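Heads up, one of the protein chains got dropped from this complex, but the rest are sitting where they should.
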Amino acid sequence: MKTLRSLAISLAVLVFIIAWVFPILWSVLNSFKTEQDILAYPPKFFFEPTLAAYREVLFGSQSILPNVWSSFVISIGTTVLTMILAIPAAYALARLRVPGKRGAGFYILATQMLPPVGIIIPYFLVLRNIGWMDTYQGIIIIYLSFSLPFAIWLMVSYFEDIPFEMEEAAAVDGAGRLTTLWRIIIPQVKGGIAVTVVFVFLNAWNEFLFAVVLSGNTVRPVTIAMFNFVSVEQTLWAQLAAVSVIAMLPVVVLGVIAQQHIVKGLTVGAVKGGGRR
Amino acid sequence: MTARGHVKVEKVAKLHGQVAALKGVDFDIRPGEFFALLGPSGSGKSTTLRLLAGLDKPTRGRILFDGKDVTALDAQHRDVAMVFQSYALYPHMTVRQNIAFPLEMAKTPKTEMAERVEDAARKVSIQHLLDRRPGQLSGGQQQRCALARAIVRRSGLFLLDEPLSNLDAKLRLETRAELKKLQRSLGVTAVYVTHDQEEALTLADRMAVFMEGEIRQIGSPAEVFARPNSIDIAGFIGSPPMNLMKARLDNGTPVLAGRPLPLRVKQQAGEIVVGVRPSAITIGEEGMPARVDLVENLGDNAIFDLSFDGGLVRARGPDPLAFAEGQQVAISFDAKDIHLFDAASGHRLEAA
């Protein structure tokens, strides 16, 4: 009975691993194959690995390096702007006596009910009119619509963990409000800021709907650029796999680094909006 | 320079919406005095301390430091030192940086700062811990670090918010004595908030007893202990608390359990309460009948719970084995140890 149960558990665990790891692993394997190896039937698990696809994707005529750059500019720009706006706001919501604080919190939540498609239609018209289509500022500003509420909520939860005596002690010690915020409070939420930065970066890197509508020849993140390798006439399978792996790399690295905090980030973010892409 | 650290509080009240946390208090603290604010939680003592620190502002009234009106000043401009109950050490700074922080805010020159930090640390014997972070210190060391951060200011006024309550019992006794010595040697005024009447009695030069947002009595610990001015204070100060027994007046003589007591008051008749401290009660053969219900053996003395006149009376006696549970005894007490209160108003009645 006991052994039967542990056998069942092991089996389920194995299925779980295979089901969730395989698609990713398979993409990685394919990215090291030649076109023929990918198209082989039955699928080949053992083959002679080659870097040809990566060479082509990175340094070939259709190099995606500009697109990787584009993705980084968008994600870093969004992250920096979001944090500059979110940290002071979160501090005020978490710590200060503001009338209508609950209303403000509810407003932030409510903004997340609006489906992204409902945001992009009006923004498309606005950006087209002011000539901001295919610009970094256009896409970064609209990314605030999902990154900012998420970052505020996550940061509020970190600010709330700090005892109130911190501000009081600093005040008695002669520090003004801004000095207190900068010297006493911010250093204590460094960890929270790091986690928030990771999540905002992830969400910006992964965003797709806004990018599809707003991107062009200048601003063209990897998630959009991968379609370069898929066309009606032919699909460049190996290169597509290589691009997918390159696009996965930064977020997987960040995700693994932040894995301890990921549940908190996901729950705060998703209740309050961030998990939407 | 005249002595610094004179505090005057005039008609200070604090309302939170319609709820009064403090209903208007007046008191004076003399320079160099150790002044305790004593009271149960929610009595207004902490509110008063926060108002003195400038962390909150009063709804009404004035606060003066050395004759200067500071009511409108924020905490950062008041130049008072404060030790918080939780110590409120900055966890991301070393002990040295913690202590230096108030000096840094006052833009003290670097060399002077280093000297004063060392000096403050030496006064509380933590000079060997200066490069640690608060998280690496024991509770007692953290408390000293908080003290050093207060000392380094050389402020004339120290505010202490239950600074001993997070220490274990043994350390609390040691620190209590040290705190008093430190305050004397620095010559500063200390305002000390506590709910522990024993702490107030041992530390304070004078104390204010807070209840329900008001000061009920101000005086030296000895005065308050010897002549509590109301039933509430009599019941709050002393451990175990004073026995309070219902009685009535007959022609100005209190009658307890059918027996007249050997003293008189001006008032002729009415319901009164007789108070006697447990240590003032003698258990023996003579006196009023009582029965031993429970003996709390404290080692070198004992507290006896007695049934008396349909109620509970507690007496402190030197010998835990003198009386057994269930034994019939008699209790007596001296006239000088009797406190009389008016049952209706709770006020103290003076013996004529």
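To keep things simple, chains are lettered A and B as they appear, and every chain counts its residues starting from 1.
We adopt the following convention: contacts are C-beta pairs under 8 Å (C-beta built on N, C-alpha and C of every residue); 3 or more make two chains touch, one makes a residue touch a chain.
Keep this in mind: contacts and distances are computed from a predicted model.
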The complex's invisible chain, by UniProt name, from "Spore germination protein KB", "HEAT repeat-containing protein", "Acyl carrier protein" or "Sugar ABC transporter permease": "Sugar ABC transporter permease"
Chain not shown: contacting residue from A:T34, A:T50, A:T111 or A:Q188: A:T111
Residue of B:D131, B:E212, B:D250 or B:D337 touching the missing chain in the full complex: B:E212
Interface residues of subunit B (partner: the chain not displayed): 10-11, 13-15, 18-21, 23-24, 42, 44, 56-62, 71-72, 74, 212-214
For subunit A, residues in touch with the removed chain: 9, 12-13, 16-17, 19-24, 26-27, 30, 38-43, 84-86, 88-89, 91-93, 96-99, 104, 107-108, 111-119, 121-126, 141-142, 144-145, 148-149, 152, 177, 202, 205-209, 212-213, 223, 226, 230, 235, 237, 240-241, 244, 247-248, 251-252, 254-256, 259, 262-263, 266-267, 270-271, 273, 275-277
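What we mean here is this: only the chains that are shown with their structure count from here on.
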Rounded Å distance between subunit A and subunit B, as computed from the means of their C-alpha atoms: 56
Residues on subunit B engaged by subunit A in the complex (per definition of touch): 53-55, 74-82, 84-86, 88-92, 101-102, 105-106, 149, 153, 159
Residue numbers on subunit A that touch subunit B, as the complex places them: 163, 165-166, 168-176, 179, 183-184, 187-188, 190
